[in-house]
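This is the structure I have questions about; it appears just below.
What you see is the complex with one protein chain gone and the rest in place.
Going by the order they are written in, the chains are A and B; count residues from 1 in each one.
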Amino acid sequence: MMLRKTTFLLLPISVIGLIAFTWPLYLPESKLIFLRGENAKWLATFILPLAILAFVLEINFGSLDSKSVALLGVFAALICALRLLGAGAIGIEPIWFLLILIGRVFGPTFGFTLGITAIFISGLITGGFGPWLAFQMMAAGWIAMMAGFIPRKISGNKELLILCIYAAVATQAFGILMDLQLWPWLIGADSQISFVASDSVVANLHKFFIFHFATSLAWDIPRAIFTIALIVLTAKPILISLKRAEFKLGVKATAREKRQMAV
Amino acid sequence: MITFSNVSLIYPNSQRTILDNLTFTVDESELILVIGLTGAGKSSFMKLINGVIPHHTAGLLSGEIIVDGKTTNLLKPGELSGVIGIVGQNPLNGFVTSKVEDEIAFTLETNGFAPDVMRKRVEEVIDLLGLQNLRDRNLFTLSGGEQQRVAIAAALVMNPKVLILDEPTSALDPVAAEEVLAIVNKLVHDLGLTVIMAEHKLERVIHFVDRIVLVNGDGQVEIGTPQEIMQKSEINPPIVKAAKKLNLATIPLSVRELKRISATWQIRKKAMREKFIATNDQLISVKNFSVAIEGKTILKSVNLVFNSGEIVALMGRNGAGKSTLLKSISGQFKNFTGSIVVNNRRPSDLVGKELVQNIGFVPQEPSDLFYGNTVAQECEMVDLDNKLTIGTTIKTLHSLSNQIKLDLHPRDLSEGQKLILAISIVLATRPKILILDEPTRGLDYQAKDILVSILQKLAKDGTTILMATHDVELVAEFASRVLVIAEGELISDGPTIEVLTASPAFAPQMAKVFSNQNWLTVNDVISADINFTGNDA
Partner (left out) sequence: MNSLSWWLWSILLAAAAIRAGTLCIGFLLILIFTLVVAKHKKSDEWGNPFKLTMQLALAATVVRLFFAILIGTPLPGKTLISLPQLELPNWLAGIRVGGDVTRERLISVINESSKFAVVLIAFGAASALSSPVQVIKLISGRIYLFGVTLIIAVSVLPQIVNSFNRVQSARRMRGLTKLRLNNFRNIITPVLEESIERAIDLSAAMESRGFGYSKNPTRYRPEKFTLSDLLIFTSSIYLLIFTPVLINSFGALLATTLFGIFALSPLFLIRKQVVLA
């Protein structure tokens, strides 16, 4: 079972992903045509799905079994349903809290896989394909993955507090990442707040944060508040359900229990 | 074919022994029926055969199980998929794809069969199970019986030697159940499969099985012929119950057997059935009610009146429109033409407190109501939600049953217990009308008896009860009036005794045996004064 199993490629493709997100900040002037300014965004858009594909190949031929396949499929459908229903009813997507909680219980690898699967499925279903899809997949994967690194031992109110802090940080990070990705596409290379290839990281960051400022107010802060609220309200029962599920899916009886049996 | 040697099974973290040192053999081409109260361990017993326990679901197993020469200790369930096919209690949950043909083919695809072999096998199995007209249908839109057949097809396509069916007919109406059981018979007699089947509704199957395995729940398992087990066990279909109460020498297993035994009997005096007197207080009126979904007529011009205090059973095949009618009366479903008036209000106008004081609705899936972590918490939340004094719901629960442990998670309860909890939740606000949508799925006889006594008590207290069900025996026990819906129309509406004796499809076993006596239940039969010629009674 994929529970808490780490994979070899998770780190390298995360690094590639990070570069694919943040290249506008430090892209150097280049003679190569596909690294020049605007064209780099196409390059990033092609490289990211390949990185994700590499990860999928690794887990497909390594960690996946009937339990993880069934759980991933069902959870991905659940998150997709939340997205559809939420967008329809209230205009916001109540999915981040669930990704965080599932990642926390089932571990980084499972969480990352769930993130990319859920976003891919909802893109497939709603037709919302665009250059952003692979980036959204990776970012969602990261949100679930990082939650998986919270130590298992922590529980009770301390757990809840850490989850809330994490939610605040993660949703902000998501906003920043998606804006970084969108920046070259929406603004292009010829605006006063566009990235400039040869500029310093600081100068580019400055321009970026001006771009990001507006969207942050409109989307990131409500998203953070909404997610934290949902975690506060639902963490307890959901964590109980998820931990029960983990228990029910366990296979091997411990040695102690085997000895009890023989008595 | 299957050998159990000294098999014991305990679940980790549990005190209960499911099986204790069981040794027995299943022969080739035998049809075995597994019975036992809900939660006794029938499913666990069957899951041992193909190794789901202990390889997939945790379980502490000692002893050995050998199927067709292969021992399950060493083999994973997947490796036995060519020998054993298994269909779980809820076939829809086991489906991977969304189309019938894709689903059947999935088993073969996943095992790496060549495409031409796959085509051949899929066609054979579709023919065998009569699925030709359904092959392009979406699995989610199929009826329960059709889904069951597709699940069986998906297992049979591997040409297994053993087929394991966990409660295949529990959610099906009598006609669909007949179809599935006919297929089981065909598989055993024509194809020589060994079939192991768990069932609650023994009246449907008991006369054609070879042996019965009775799982007691305390680790003990009784195995024998139907005659032997029926004698030993309390779990009896109506015919056996009547026969035992009348102290008959041989236990009949079917309507035919009891009919032959009773042919020479003389009925001296019939017991009077308590006459049900309805009030004149009209509570619900349904006028010219019609429902059409996507051009198809579900219900046409239904006219009904319910008076307060009535106990009404709504019968008909699955998909006939029973749920739609009940959901419209309770205000959940609004897409109909015609009018429905409940206690002088339109049901869709009723919300919140008014709604729960008028109508209590127990859904088909009682778990839909649950969102607590323990039974106690669930009850407390009902009190809070409805602004009742804390403890009201628990009191209601205890008045219905004192067997339910308050610290269990609601979803860990047995089917019967879930139903009782759901009824308690819904009754806490003392509604005038109680509506139950198909409550009998997965219930054993004991749970059904409890349900009947609960309903009778409620009726005595003045609650009007509407229940959709296709369980004729249950209806015979408790209903005062029966409605039958077929082909979109209300084809029968009258006192129970009239409707149930009018057609063979809806006659309970006692009515079928004693066709002219207007008897419906075992009680009717045993409380009569009968002269058994040649038998001192």
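Remarks
Note that contacts are C-beta pairs under 8 Å (C-beta built on N, C-alpha and C of every residue); 3 or more make two chains touch, one makes a residue touch a chain.
What you see is a predicted model; the values in this text were computed from it and never measured.
Displayed chains that the missing chain touches over the full complex: A, B (touch as defined at the top). In the complete complex, the hidden chain is touched by one of A:P12, A:P222 or A:P237, namely A:P237.
For the chain left out of this panel, the touching residue among A:V69, A:L161, A:V201 or A:L217 is A:V69. Contact with the omitted chain, checked across B:I359, B:L443 or B:L458, is made by B:I359. Considering the complete assembly, subunit B touches the hidden chain via residues 47, 50, 52, 55-57, 76-79, 81-82, 84-86, 88, 90, 92-98, 102, 105-115, 118-119, 122, 139-140, 154-155, 158, 327, 330, 332, 351-353, 355-356, 359-361, 363, 365, 367-371, 382, 385-386, 411, 425-426, 429. For subunit A, the residues in touch with the chain missing from this view are 56-57, 59-60, 64-67, 69-78, 80-81, 84-85, 89, 94, 98, 117-118, 120-121, 124-131, 185-188, 190-193, 206-207, 210, 229-230, 233-234, 237-238, 241-242, 244-245, 248-249.
In this section, only the chains that are shown with their structure count from here on.
The distance from the centre of subunit A to the centre of subunit B, with each centre set as the mean of the Cα atoms, comes to 44 Å. Within the complex, the subunit A residues that touch subunit B are 66-67, 237, 240, 244, 248, 250-254, 257-258, 260-262.
Across the complex, subunit A is touched by residues 8, 10, 12-13, 54-60, 62, 78, 371, 373, 409 of subunit B.
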